[in-house]
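Pasting in a structure now, in structure tokens, and then I'll have a few things to ask.
Of the protein chains in this complex, all but one are displayed in their positions.
Chain nomenclature is as follows: A and B, assigned in order of appearance, with residue numbering initiated at 1 for each chain independently.
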Amino acid sequence: MTTLALEGLNVRYGAVDAVRELSLEVKPGEIVGLIGPNGAGKSSTLHGIMGAAPVVAGDVKLGGRSLVGRRSEDVARAGVALVPEGRRIFAELTVEENLRLGLAARRTAANGHAFDSAFELFPILREFRRRDAGALSGGQQQQLAIARALVAEPDVLLLDEPSLGLAPRIVDLVFETLATIRERGLAVLLVEQRAQRTVALADRSYVLANGHLRLELGPDDAADTDRLIAAYMA
Amino acid sequence: MTLAFLNLSWQTVADALSLGGIYALMAVGIGLVFGVLRLVNFAYGQLIMAGAYSIAYASSWGWPTWTGIVLCFAVVLALSALMDRLVFRPLRTSSPAVMLVATFAVAFLLQSIAILAFGQLGTIASSMGPLNQPWDIGGVLVRKIAIVSIAIAACCLVLLQLVLTRTSVGLHMRAAAMDFTTSRMLGVRANRVIGGAVLISGLLAAISAFMLTARNPQVTPIFGLDDTIIVLAGVVLGGLTRPIAATLGGFTIGFASGILGGTLPTNQTQYLPSFLFGAVILVLLIRPSGLFTRGEALVERV
Partner (left out) sequence: MSLRRLPELLGPALLVLAAALLGLGVSASLQTYFLDTLVKVSIVIALYLFIGNSGVLSFGHIAFVALGVWTAGVLTVPEGQKDAIMPGLAHFLLHTNVGNVASLALAAGVGLVFAFVVGLPLMRLSGLAAGIATFGVLEIVNNLLRYWQSIGPGLNAFSSVPQTTGIWQAAIGAFICIGVAYAYQRSRFGRQLRAAREDPAAAASAGISTYRQRLLAFALSGGLAGLAGGLYVHLLPVEIDALSLDLTFITLAMLVVGGSGSLLGAVVGALAISGLDSFLSASENGVDVLGWHIDLPTGTTEIVIGTLMAVILVLRPSGLTGGREVSLPRRRHLSDLQKARAST
């Protein structure tokens, strides 16, 4: 299990600086939250880590080794898994095929039990394994997206707004799952709009606005989250 | 049982099935490359032409037939890989318009080289002669090549289906065609997937070249051009975005061409291209993802 470190990360799309001088660290067994308004640069941060967005300055280190400049597939194969915004599951493939795709980034050979722990976390996926993924509900697709990331046995898990558009009951499930994942020793970077729940769950949460890191909050601040953020932004 | 009441002979039906099979293979070749590269390879016909010339020259040099076929595969695969490396990959990030014009340029270039190297008149692939002899099946005469190509096409399609659904590479290719960026973020190797698609596409072009040469041993610099254009229309009609749809589109157009060509008098078939492309335009306007797909739009509309 290795640490993910962002050092002065700058992500720029064309003429727009999406992320500026972002530095933070996520250690194994930690959940770090990244919250903030729309357009703050949260997604861009994750894309920059995955090599899907241009990093113009700064570094992303995994266990001390730099990831910047590598192709997306190489970042994934180094042990970083992304659960993308909007799930991005392959609707025309079956649930099982979606999971098999997740195996692509796996560093150890997959045996017949590769999906067992995923099915343990999300039993509904075992039930639907031969169905087309497009037939699943939003919440089930989100479970599939997380499972798909986990079967790669990554060291680092990045999640981009997993609770978006989900019913409260499913949101609970997702957050509980994240707690379980933390116990397994992964380093988790969670990008979310639901500020309060994120602050409550995470070991540390950072507020991002206009690409800058503005404020750090701990679980004790959870109840006052909105007030604190508003006060800071005003 | 005769098909006389439909003015169809078994030969015509067999021929039509055979053409459908060949066109289906070509359609997959075009569709696969489009799926992963988002690029319509206008130069596909020239790959087939190159393969055909390999067979023709091998036979004119007195080589045994099987070496001609091997040469065909070697030439087509090499040319296909070259096209990918030199032209398609550098342009992968360009706009669709540039890519379209680029493949057009490659097609034109290869055709011109062929005219320069081989002359306009063409060469005969005489080694394919035996395949044009008919078999006597229960009193009905059918050209050997018709049966052979149906068999080969069917085998290839089944094999391809197995590769696409049962292997990791196949799964990665299908996923890449659906969502390239997300696939890569899951660890799918872009270069392998593209290389695989180009390889399979090349193999299919070589097989198609062999079968088309057997059907029509006269090889000229425009060999395969008309077939490719028709297959392209078939692919668009069937559906560019899904290999199955493209295959069906290719087969349907080949089969229809074969039946109509064998039953209608010439003065009625000469307007076939107009009907064909009229249908293509209609499909692009009304059901842009194709007739055999589930309906996700490929095209941008205003």
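We take it that a contact is a pair of C-beta atoms (placed from the backbone, for glycine too) under 8 Å apart; a residue touches a chain by one contact, two chains touch by 3 or more.
On a predicted model such as this, the values are computed, not experimentally measured, just so you know.
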Partner chains on view for the chain not depicted: B
Touch with the omitted chain, as defined above, among B:L8, B:V70 or B:L91: B:L91
Omitted-chain contact residue, chosen from B:L8, B:V70, B:L100 or B:L260: B:L100
Contacts of chain B with the absent chain, listed as residue ranges: 40, 87, 90-91, 94-98, 100-102, 104-106, 108-109, 111-113, 115-116, 229, 232-233, 236, 270-271, 273-274, 276-278, 280-281, 284-285, 288, 298-302
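In this text, only the chains that are shown with their structure count from here on.
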Between chain B and chain A, distance of the C-alpha-averaged centres to the nearest whole Å: 43
Of all residues in chain A, those that touch chain B in their complex: 50, 52, 71-73, 75-77, 81-82, 84, 88, 90, 92-93, 97, 100-106, 148, 152
Chain B - residues contacting chain A, complex: 168, 171-172, 174-175, 178-179, 181-190, 294
